[in-house]
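As you look at this complex, bear in mind that one protein chain is not there, while each of the others sits in place.
Let's look at chain A:
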Amino acid sequence: MSNPQQLRYSKEHEWLTAAESGVSTVGITRHAADALGDVVFVQLPEVGDTVTAGEPCGELESTKSVSDLYAPVSGEITEVNQDVVDDPALVNSAPYEGGWLFKVKVDEGSPEPELLTADEYTAFTGN
C-alpha cells in the first residue's frame, strides 16, 4: 500500500498535489480511508470558501465514526468533487484518484504549512 511519491502529506492524513497554476488538489490518504472504514457521507467546503491550513473544513462520516477533514494548506476553494459527494465509497476505493475531495488556490502569502514527503508520511503512519 504505497503512498504516491509526487504528493505531499499532512499529519492529519490529507494529501495534496504540487500546485499547477497555483491550484492544488486535496484528498485523504489510503491509511486514513482504511482507518475510517466505509465512508458514507462527505461534507466538503463550498467553492469560494477560504480554508486555513490545519483547520477543519469538512467532515467524513463512516459506519463507526465521524472525522473532521482538515485543510492541508490555506487558500480559496476553486472546485469540489461532486462525484465523491454522490458516491462517498470512492474515498475508500480510489483515495488518490477518483476519491479526491477539493481543489484549492493556495494562498502564497500564508505561512508555509508543515507537510511530509511520501516516505516521511509512510514512516509517520508506520505502514
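Criterion: contacts are C-beta pairs under 8 Å (C-beta built on N, C-alpha and C of every residue); 3 or more make two chains touch, one makes a residue touch a chain; residues count from 1.
In this text, contacts and distances are computed from a predicted model.
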Suppose you had to identify the omitted chain by its UniProt name; would it be "Isoquinoline 1-oxidoreductase, alpha subunit", "DNA-binding protein", "Aminomethyltransferase" or "ABC transporter permease"? "Aminomethyltransferase"
Which is it among A:Val47, A:Val66 or A:Ala123 that touches the chain not included here? A:Val66
Which of A:Asp34, A:Glu55, A:Glu79 or A:Glu108 sits in contact with the chain that's absent? A:Asp34
What is the set of chain A residues that contact the non-displayed chain in the whole complex? 34, 37-38, 40-41, 43, 61-66, 92
